[in-house]
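Left out: one protein chain. Kept in place: all the others.
On to subunit A.
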């Protein structure tokens, strides 16, 4: 197996300073928000890599950097061995770009209401001057809609059907790699099940590779081959979903698993997790999770833990061994 996507020390900072004049008058310093900090991972060809985290953890920012909607501040993204940021050969960049597509969260906002479905779907190909004869009809049938739907406008469809149109559009340029940013969070459970099943089928049929971004650990467990857990822009743990559910090594992952509501958890009493995600402009020193971590020691407050290999998983925690030892999965 080869890595289709390689991410190395990816960092993204946003400038959230006040406007220039305010800064001068009020003598304020420049302020930087570090949305993603030194994240590294590989995505093997034909697998699904999931990024999971709460709001503000930087998961969407990573997705956008992978498709090239944002430039990294530091670090590199290589897709098929080509670094889109530094590659001098335009033809190479162009070839790789057409292999990447994205599906967005809100199917109501990501389809142009004034365009017919046919035009929406074939646009990724038409924009490059490709042949689009009969393409929209074929794709619509592949995603479970009917060929006649190509003549309609987006408002004639429900949320789930719109998400199918978004998937059809993503498939039009025959990509190898699709970034799915919360593709089902706006959908009802029964529709979510339909869309998730469709995505699994298409992955088999076309040999696709997915980056699946979600806040929902159960959905991620269902879809992913590898899961990366993000906290405040840092990758804190990476493992297979089975491993992650059975033996989470990072205290944050353990907290996420404990607090996720369970379908069979009737009347379950849990001690809810303490605290909230800290301000990303002034993240805590050392490990970002230390103010909420029950196992934190002095070292956690000063030294940022690096990702290290612990029995089949990669964990960024000084006290991972202790965390594994004391963890008992929820009943």
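Methods note: contacts are C-beta pairs under 8 Å (C-beta built on N, C-alpha and C of every residue); 3 or more make two chains touch, one makes a residue touch a chain; residues count from 1.
As a convention for this text, contacts and distances are computed from a predicted model.
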Query = Between "ABC-type nitrate/sulfonate/bicarbonate transport system ATPase subunit", "Monovalent cation/H+ antiporter subunit D", "Phosphoribosylformylglycinamidine synthase subunit PurQ" or "ABC transporter ATP-binding protein", which matches the UniProt record of the unshown chain?
reply = "ABC transporter ATP-binding protein"
Query = Of the residues A:22, A:259, A:302 or A:326, which one touches the chain left out of the display?
reply = A:259
Ask   = Given the contact definition stated above, which residue among A:94, A:276 or A:321 touches the chain not shown here?
value = A:276
Ask   = Which of A:6, A:98 or A:200 touches the chain that is not shown?
value = A:200
Task = Quickly run down the residues of subunit A that touch the omitted chain.
result = 54-55, 158, 160-161, 188-194, 196-197, 200, 215-219, 221-222, 241-242, 245, 255-268, 270-273, 276-277
